[in-house]
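Just one protein chain is left out here, and the rest sit where they should.
Let's turn to subunit A:
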């Protein structure tokens, strides 16, 4: 799969002069998956299982203490989605005590791959069974960030990837541990999971960053923590995808009163209920930042106290030229609407049996589709009823 992509990636890393991939730590084949999830899962998977798991084992053996696995895959194609789902299953079987977080690239609403909705539904349902958390990057959102916030006129995939890389860096770069503010956190992956995924039914994590702007504008702008955090909180509550166009009318329900009307996916729902949130602050005067707004019980579902639902990580070390930066990883209803949309479209296509023969050719039968739909409708219902 993807020999051109792999060689390009290796070259780029080596060119940067600062880091590179190990000589043997990559795997590719000439034959792709043809955007067919079934091919990636049922043909490529078993065929290359041994070689890939051996490669992984070699890497794992180098560590004294394995924190977990983080995979990055797209949902629309055949290899990333099908082979990715197969591998995650294998990782779960081979390393039952490690954390697995899957970073998923959520495809553009239109125009990537025609069968992307089928591939997405199959991927998500399989990952839900083997993975611990699914961190989602939505192409449409990142594209808008590039257009509106970064002011890029002709957006290329390189720009999109840079934004995603920045967002990931803001989360996974080291932060100080709560016990000892001179020591870095030992197990960020584990801490992330522990804080954000209290219940196995709720695994969908969304990511928001503030501020985000082009490098040229950075030099001329200064920020205050109060302003940044106020915006971030409202982004959380109103399910805004970025710091522009936030709907300030949306308010949390008054505490003590029953929750507003039960949210149905096809209604325009307003308030984003969270299960758990993690805020990461990086930069100057970080200890003065007040996160009280995030500890309001009205933001959270009734079966978790804010003290359990909310965590914060801080470090005064600035990241990527931003003087102050706040990142939010949220397990909330962020992804309810995108998920519902994808299921709807896939179901529509499935009802006319279009393209199904391409999947049955490689062993994914209609019952498998129905199982996947069932799993995901369950997830949607659970998130709706928060």
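Operating definition for what follows: a residue touches a chain if its C-beta (ideal position, glycine included) is under 8 Å from a C-beta of that chain, and two chains touch if they have at least 3 such contacts; residues count from 1.
The definition used in the following text is that contacts and distances are computed from a predicted model.
Comparing "Tubulin epsilon chain", "MOC2A synthase", "Phospholipid-transporting ATPase IC" or "Ribonuclease P/MRP protein subunit POP5" against the UniProt entry of the hidden chain yields the protein name "Tubulin epsilon chain". Contact with the chain not shown here comes from a single listed residue; of A:70, A:98, A:234 or A:358, that residue is A:358. Touching the omitted chain from subunit A are residues 2, 4-5, 8, 29-32, 34-36, 78, 108-115, 143, 147, 153-158, 160, 343-345, 347-349, 351-355, 357-358, 373-374, 377-378, 380-381, 385.
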